[in-house]
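Structure incoming, see below.
With one protein chain removed, the remaining protein chains of the complex are shown where they sit.
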Amino acid sequence: MAELLQFAFSGLTVGAIYALVALGFTLIYNASDIINFAQGEFVMLGGMTTVFMAMAGIPLPLAALIAIAVTTGVGLALHRFAIEPARGASPVALIMITIGASVFLRGVAQIVFDKRFHSLPPLFGADPIQFGGAAILPQSLVVLAGAAVIVILLWLFVERTLLGKAVIATAANRLAARLIGVDTRRIVDFSFAVSAAIGAIAGILITPIALTSYDVGTLLALKGFAAAMLGGIGSPLGAVVGGLLIGMIEALCAGYLSSSYKDAAAFLIILVVLVAMPQGLFGLVKVERV
Amino acid sequence: MLILEADRLSITFGGVRAIDGVSISIASGQVFSLIGPNGSGKTTLLNLISGIYTPQDGSIRLAGETVTGFAPDQLARRGLSRTFQNLQIFSRMTVLENVMVGRHRHERTGILADMLHWPSVARQNESTRQAAGVALARVGLADAAERPAGSLDYGALKRLEIARALASEPKVLLLDEPAAGCNPVETQEIDRVIRSIVKQGITVVLVEHDMRLVMNISDRVHVLARGKTLAEGTPQQVRSNVEVIEAYLGVHGSQEAAHALD
Partner (left out) sequence: MNLRALIETRLLPAILVAAIVIILPMFFPSGYYYRIGALVFIFALAVVGLNLLMGFAGQVSLGHAGFLGIGAYSVAIGPAHFGAPSWLCLFAGALLSGAVAFVVGRPILKLKGHYLAIATLGFGLLIAIVLNNEAAWTGGPDGMNVPALTLFGWRVHGSDAWYWIAGATFVGGFLLALNLMESPTGRALQAIHDSEIAARVLGIDVARKKLTVFIISAMYASVAGSFLALFNGLVTPDVAGFLGSIELVAMVVLGGMGSIFGSLVGAAVLVVLPQVLTIFQEYEQALLGLIVMIFMIFLRQGIVPSATAALAGWRKC
C-alpha cells in the first residue's frame, strides 16, 4: 500500500508537468490548429536558463523570472519568425517547422549552456515528508500546487476576461472571430507566449526533482502530446487529466513492470489512442463534410 | 432493367437530417437528374450513392446487388464512377496522366512487375495511354494531353474530370454539377459530351442547377428539398408541378424551363 502511494505520488508529480506541457499544446492548438512540437523546449529553457542565471550569481527568484521572460520571448519569436511566415502551409509542413524549431533550440541550448545535467535547490528543503508510509518530497507538493494554480488562473482568465473570450472565439472559428474584430494574430501570439511561460514555470518547478539538461525537451514534448491526445486534443480539462494519467501509468509501469520501458508507455498510449479513439477522453468527434 | 436503386436512404450530420427517407430507382440507359435548391441534399445523396458516406438507414442496390456501405473503390470496380462538384483533379499530373488513372480498374498491377518494369507493364502503359487519349478526344481535350492539369481553365477541368470518369468505362456515371461555373459556351460543350455518353448506353445521374440543361437532357427528374423528395417525374411533369415551380424553380427558373422545351 505504501509502495502504491509512493508510485502514485511520483506519478502525479511528473504527471503535473505533462499536464502543463499538454495545456501548452492545447492552448496553441486551439488558437491556431498547430501542434507545437517545440513545447518541450520551453520547459527545458525555463529550467536551464534559471540554472545558468543562478550560476552567474543572480539571486534565484530573479533568475526564475528572467528565465520565464526569456522563454516567453522565444515562444513569441517562434510564432512570429517561424510559424507566421508559413501561414497556409499544410498541417504536416507546420509540424515539421515546429520540429525543426525544437531541434534548433536543443542545438542552441547545447552550445549556449552545456551538455550536463543540472539541478536547482528545492523550494522547501529536501527532507521527505512521511505520509501513509510513503516518502513525499516537498517539491512534489510545490509542483502539484503550482500546476493547480496555473490551471485555475487559466480557467479564470478564459471564463472571466474579454481577452479570454477572444481566445475561445478564435479557437472556435478564426474567420468569424476576425469578422467581429478579434485580432487573431495577436491571439495566436498570446497563446504562444502563455504556453511558453507555462512551460518555463513547469521546467523551473520540476528541476529540483527531475534535473534538467539540454535534451529533456523532446521526451517531454512527446509525453505532453500523448497526454493531450489521451485527454482529447483541444480540451484543456482533457490535457490536465491526460497528463496526470500518463504520469501515473508511467510510474506504475516503472514500479511494477520495468523501469527501462517506462518511456515506452507514453508512446504506446499515443499509438493506441490514435488508432482506437482519436478523439480522446473528452474530445468531440468531428464529422467531416466533403 | 433497374441499374441503380436506393430505398429510403437517410443520414444525419450533427443533428441535421441531411437526407431523410429518399428513394430513387433508375433504369439502365436513362438520364436521371437531381435538382433542388442549395442545401437540399443533392451532393449528399450523390455521396451516399457513391459510397463516400454510409447511410444510417436504407439500402442501395447496384445492378441488383446490394451495395449499401460499400467503399467508393468497391463501387468503382462494379462500374460506378463520378465527377465532383469541387473539382478533384490530380493537379500535379498531366492531363493525360489524370485520365490514365481513370483506367486503373482495367489495369493489371503487381508491385514487383511495376518496379522491375516488365515488358508487360510497358505494353500496358501504352494501351492505357491510348485508351486515355480516346477519352480525352471525346471531351475535346486531346490537344492538352501533355499539359499539367493545373494549367487548364475551369471549363476544361470539368471536362477533364468527365474524361477521367469515362476512362473507367462505367455503367453508371454520376455527374455532380458538371456545368457549374461554366459560361454558356462551356455549358454547351458539356451538354454535347453528356449526350454522347448517353448515346453509348451509360446511365447518367446528373445533379445540376442549370435548368435548361436539365430539362433538355433528362428522362426523369427528381426534386429534393431539405433532404426529402418533393417530386419526381418527367421534365414536363416536374416543370408544371406547382409546388416545384413556386418554391424551387422560381419565376425566372420556370420561364427558362418553359423556353427550353419550346
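For reference, chains read A and B in written order, and residue numbers begin at 1 within each chain.
As a convention for this text, a contact is a pair of C-beta atoms (placed from the backbone, for glycine too) under 8 Å apart; a residue touches a chain by one contact, two chains touch by 3 or more.
From a predicted model like this one, the values you see are computed outputs, not experimental measurements.
Although one chain is not drawn, the whole complex shows that of B:100, B:211 or B:238 it is B:100 that touches it.
Among B:91, B:151 or B:200, only B:91 touches the chain that is left out of the view. If you put the missing chain back, the residues of chain A touching it would be 35, 82, 85-86, 89-97, 99-108, 110-111, 218, 222, 225-226, 229, 258, 260-261, 263-264, 267-268, 270-271, 274-275, 278, 290. For chain B, the residues in touch with the chain missing from this view are 50-52, 71-73, 76-77, 81-82, 84, 88-93, 97, 100-102, 104-105, 107-109, 111, 113-117, 121, 124-125, 128, 164-165, 168.
As a convention for this text, only the chains that are shown with their structure count from here on.
Mean C-alpha positions place chain A and chain B at a centre distance of 49 Å.
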